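Pasting a structure here, questions to come.
Here the complex is missing one protein chain, while the rest keep their positions.
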Amino acid sequence: DPDEPSTEGEEASGYELITVANPADITTLDPHNNSVITTSAVLVNMYSKLIQRDASGEIIPDLATNWEKVDDVTWEFELEEDVTFHNGDAFTAEDVKFSLERVATDTTLQQNSTFREIDHVEVVDEHTVRVVTGEPDPQLLSRLSTPAASILPANHFEEVGADEFFDNPVGTGPYQFSAWERDDHVELVKYEDYFVEEPKWETVHFAVVPEDSTRVSELLTDGVDVAFNIPTADMERIDENEGTHVALAPIQRVIQLWLSTEEGATTADPAVREAIDLAIDNQVIIDEILLGSATATRTHVTPGNFGADESLYDTYLYDPERAKEILAEAGYKDGVTVEISVNNYYTEMAEVVVGMLDEVGITADIELIEQSQFADRLFNEDLDEGVFVGWGNDMFDGSILELFKEDNVTSYSNEEVEALLDEAAYNMNEEERAAQYQEVQQIFAEERPVVYLFQLEGRYGVNDRIDYTPRLDELYYVDEITLSE
Amino acid sequence: MKHKISFSKQLKNIGSRILELSTPLGMIGLITVSIIVILAIIAPWVVPHDPFSMDATKRLTPPFWMDGGSSTYILGTDHVGRDLLSRLIYGSRVSLLVGLLSVLIAGIIGLFLGLLSGYFGGSWIDQSIMRVVDAMLAIPTLLLVLVAIVVFEPGLVTLILVIGLTSWAQYTRLVRGEVLSVKEREFVQSAKTLGASNTHIISKHILPNVLSSFIVVATIGIATAIMTESSLSFLGLGVQPPDITWGSMLNDGRNYIATSWWIATFPGLAITVTVLAITFLGDWLRDILDPKLKKGGDDDDE
Amino acid sequence: MGYLKRSLLQIIPSLLILTLIVFALVYVAGDPVSQMLPENATAEDRAILTEALGLDEPFHIQYLQYLGDMIRGDFGTSYQYQEPALELVTERLAATLTLSLMALSVAIFISIPLGILAALKRNTVIDFLVSGISVVGKAMPNFWIGIMLILFFAVMFPIFPVSGADSPLHFVLPSITLGVALAAEMTRLVRASVLEVIEQEYVQTARSKGQMESIVIGKHVFLNSLIPVVTIIGLQFPQLIGGAIVVETVFSWPGIGRLLLTAIETSDMAVVQAIVFVIALITIVVNLVTDIIYRVLDPRIKYN
Amino acid sequence: MTNNEQHTPLLSVDHLVTEFSAKGNKSITVVDDVSFTVNPGEIVAIVGESGSGKSITSQSIMGLLKSGGSITNGSIHYQGSNILTLSKKERRQLRGKEMSMIFQEPMSSLNPMLRIKSQIAEALRINQPSKSKRETMDNAIDLLKQVEIPDAEAVANRFPHQLSGGMRQRVMIAIALAGDPKLLIADEPTTALDVTTQAQILALIKDLNKRNGTGVIFITHDLSVVADIADRVLVMYAGKIVESATVYDLFEHPQHPYTIGLMKAMPTLDSQVEELEPISGNAPNLANKPEGCAFYPRCPFATEACLTAVPELRTLEKGHDVRCIHPVKEGVLHEK
Partner (left out) sequence: MKSDPKNVLLKVAGLKKHFPVQKKGNKKEQQVVKAVDGVSFHVRAGETLGIVGESGSGKSTVAKLIMQLLQPTEGEVVFQDKDIFNQTKKQRKQTQKRIQMVFQDPYASLNPRMTAKQIVTEPLRIHEKMSKEDLDKRALELLEEVGLGKHHLNRYPHQFSGGQRQRLSIARAIALKPNLIVCDEAVSALDVSIQAQILNLLKQLQKNYGIAFIFIAHGLPAVKHISDRIAIMYAGQIVEIADRDVLFTNPKHPYTKALLDAVPPSNPRHRKEKTLVKGEPPSLMSPTRGCPFVSRCPNATEGCHTNAPELLEHEVNHHYACHHPVQAPNNLENIGGRNS
């Protein structure tokens, strides 16, 4: 197995090796061609971006020390000096231009669509670049702070070509690539010349343990330091076990129930939608199924995201009696039947929701949809009137609300919302823009094209020897992990 | 009228054969399978609770004999508070259905092609059937089912069809082999000398003589199908809720094995016991269906 | 060698049929485009990608294209990994084959002594026990066995590591898990086969020479009862690999089964096709090899 | 008798009873109170219908009963000592060296996986473990030559399936001779063979018997083979010996109705009869044998008494025993 850091002669510091167990392997080492969060979670340790988010979602410097808006379509970034890639190449503005233009122009890259707004990148001088977008793009900073905006060494990359480069990739991050044993683990080692400070850990392992119970077993037997996505059932066991504990933190995923407003759908009747909202006891699901590891919400734009309406956060509506009344008033004497497509990843929660709906006289027929089929079915509009999903928001932006713009899944149409979203999309005035999104959230809460249930928390099993505070973006910045006293 | 008498006599013969050839294991198999089948049929009338109704506040109740157990939920409840016993009983329905129907599909295809292939052994018909069989047998059933399930979306009907349509090859091979050997037996030759047609020979002479080994293997096939379903459930591709199968129950409980063992253990036991019982039954059927194995001898003239 | 040539010739149509089955399935499965794009991609984004991947051609063109590529050794590119699918498969093949072979060894190691024992002690308590255990072994879902083994032998009594494929110790639990069913099947077979051989007249002949019973069993009974056992290994091999899909998941084993599941989850069909094809090819080769072993073992075939 | 008193017989079987226990059922007596002796240099034939217990008798002597079978009564003395009291190992050491056996089916009595030479060598090595490999091989080929196998060297290198039935039976005899046994049991060694081959094998066994003085128990259901080879004959019916006599005595003065029946039923080359006289009915099922005389249902001479009385084996004249209440007097055969 991997080269255990040699501790001969020295006292073992404890920082020799940290192992993080994920349910899935990384899919690629190419940050521009990846849309899987577990992959990004690993890659952020190897590559840097111009800017990044801190644990709470604030944008902070990374390779860029300063940035400012030149005009509505131009941003200027001042770059860090004396930065070297893991192979020794110096980091310059050319690398930024190369990297951002690669992802913005190569249509075969999975992240191309996110960066298509970028028209070109101008090298002002060796340590200054300008990013120019086609249209005014208020989300540009969000885009540039995602792992997909990672900076690669232009010269080296062009010299060896993509295939060879990703066999042995280099970045400017705190850890450098060492080995990738497919479906087993990725190994990173400390990059001594990291431009911020010397990284703490000698070696980092991202192990792949797909089976939940096995991952927990690994944690319990000290096989791993951090086990991501542990089953709620095991939380108590991990906490009670000597030497391990559970760390929880909100993540960007909100469980929600889309309700079609298309003519003919049962849920087209606002009364039904309201009844559904009122019938669901969010807290019971949170407490019983998730053992508290979630926060009730009535909006998708949760705190830490641009344009969040905090009044709709950490709250929910539950009034089964009123739900029954509403249905009765609306004339549903024999009850209502709603068909719901469920992303099978959330089967357990959906089953409980079905039970709750049943209480108020709404019969829910659920159809489970395999995770891999879900996106396909969604795009082919081959889903039932109700759709039970968990939806992320990797831009940390209110623009996620555009899901319900124009021809959307729920056929929801509201001119006001349309107008607000259209404006916000290109509005470079942050305050105004935030207000626009907040207004949309209020309208949604009223009209319910979607019933938001709760924001999930990431569940991490952690070995007591380390201190680990999970992040909102579910990424592991390994250097944030320290040995506990 | 005469044949009616002989028919009832035959029935009686079968009855007495069953008793005569009873072995402890065979009886255990027969009785267990009967109980399961009966339970499956009368499930709606005997379940103590609605197997679908959940009560999140009652979740993870242990079986009645344990601390915190309750006599209302004899085997406890699952992770969303549904009665395990009721689900177990209901689960037998779909599990058996999957087993029976998929084997029925596979069996009919397999038997038909096997008879064809064996009877016309060596001909192009045989050759082409066998090449397809080789192709089918070269891929692990589970893999084939897996790919197919993903293509056609998981669900009860898909599952039955897919298991059925991917597992016929083994029956074809078995039947073909049997046919090839039965075909050479002298009684088939003698039927040929009588001028019997191919259909007559296949239906009257070959089929009855390959049927017993076929039935035995098909019985085991039911058990295999139940196991395949549970493996698929484990991989999240089995029968989808609200349909209940033992496999899906087992899968529901797999994250609770360390904390609430009963959720996965009872369906696991149910699968094991059923598969065992079916295996016993199959072994025993082999004996029952063999007219030669008959105890005692009334060989002599009465 | 006429036999070998004939067998090899028979493989070709089977493989063709196989590619057709797999390709048809994958074709029906639809395109992977939606998987490849981020959540907030638009229809336009999809169209661009579809064309880029050449997924807009009709079925037969795509199939012929696929066949042609395959003959050239190109099984397509995994969109997930951006690598040749075949390479991905062969990379992981070793892990799965090692696991399967270990499981096979476990099965052989368990079944042969037990099967012989049961046959020699026919109708005794030992026979009943062995047969009982083997039937139960076959009737338990293997993932269940795996999870239980981890719970007992890695967590409660930390004798073996939980998962992974790093040291020889890591092999123990997974190969037992995977081997149990085969061991059960083979035990039954060995028992039946020994029972059959032991009734043969040539065994009596050996005894009538005054040969020691242990040698009679070892030399005359065992060798002859091995033949059906060899054939069953060939037949059971695909099921072993099938079982590996599940076992690899339980034990985080970096093999083909895991790759397949990921590929299926992400509709990475090039990889699925490559896996099915490679497994089928291996199965066919294994069958050929067992057939040859069988022919070598049995002089009745060899010298006729 | 005079001869017998001087030497103890080679083999003496007394009141042998062998039973088979079938699962759950009461056990069936397959060999029932069988007594006979074999002297050195003597060929004793056992005849009887299929299922009459001939093979089980021989397996009892060899100690090779299959599972389920056991000797429940009687004794078997070999050269004066009761071999039933020997340990398993001592019993095994008798086999091959003192007594050996040839089986009915030449097709299945050789191990299909081993070359002829190694099967013969195996028998040789058990008896002379000290010999070198070369010597053993040479001996094996000598043995093959002894049983008149042409081209012995080549045949030694073949596998059983490459030989014809007659050759295999010769190989079996060679194996049986490897230990120079004093007693050879041949269980229907020629039944599966052609007449011409049968004649060759019979000649070979006779020759052996003459040359080496080997005592032979020859089991058959063919009376003419008996006529050709035997010194003494035991007729078995339903597990019991019903008649025992010298071969001449038996053919000239058969006493038991069953023996007579067999003779009349047998077509011969020298007879000119239009119709054979078969024995009516079928052999009894051993699991529910009739009370009284087992042959009663098929016997043309049966009386009331036969229905209940179990006949004893009686000595009618010197060396001629019959198990019948009213044995056929001399001349009956002609009268009928």
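Order as written gives the chain letters A, B, C and D; numbering starts at 1 within each chain.
We adopt the following convention: a residue touches a chain if its C-beta (ideal position, glycine included) is under 8 Å from a C-beta of that chain, and two chains touch if they have at least 3 such contacts.
Owing to the predicted nature of the structure, the values given are computational and were not obtained by experimental measurement.
Shown as candidates are D:I279, D:C299 or D:V328; the residue that touches the absent chain is D:I279.
From the options B:T61, B:N209, B:T228 or B:S248, the residue with contact to the chain not on display is B:N209. Annotation: of D:D180, D:D194 or D:E312, D:D194 touches the absent chain (contact as defined above).
Listed here are the chain D residues that touch the chain not shown: 49-50, 150, 164-167, 194-196, 198-200, 202-203, 221-225, 227-230, 247-248, 251-252, 261-262, 264-280, 282-283, 334.
Annotation for chain B: contacts to the undisplayed chain at residues 2-3, 6, 9, 185-187, 189-197, 200, 204-205, 208-209, 291-292, 294, 297-302.
Rule of thumb we're sticking to: only the chains that are shown with their structure count from here on.
Look at where the CA atoms of chain B average out and do the same for chain D: the two points lie 51 Å apart. Distance from the chain A centre to the chain D centre is 89 Å, each centre being the mean of its Cα atoms. Averaging Cα coordinates per chain places chain B and chain C 23 Å apart. Multi-chain contact residues of chain B (touching two or more other chains) are listed as 150, 254, 257-258. The residues of chain A that reach two or more other chains are 213, 372, listed in rising order. Those residues of chain D that touch chain C in the complex are listed here as 23, 59, 62, 64, 66-67, 92-97, 100-101, 103-105, 108-113, 115, 119, 122-123, 126-127, 158-159, 161-162, 172, 175-176, 178-179.
By the touch rule above, chain B contacts chain A in their complex via residues 53-57, 59, 79-81, 150, 153-154, 236-237, 240-242, 254-260. Against chain B, the residues of chain A that register as touching in their complex are 212-213, 216, 231, 233-234, 236-237, 284-285, 288-289, 344, 347-348, 351-352, 355, 358, 366-370, 372-373.
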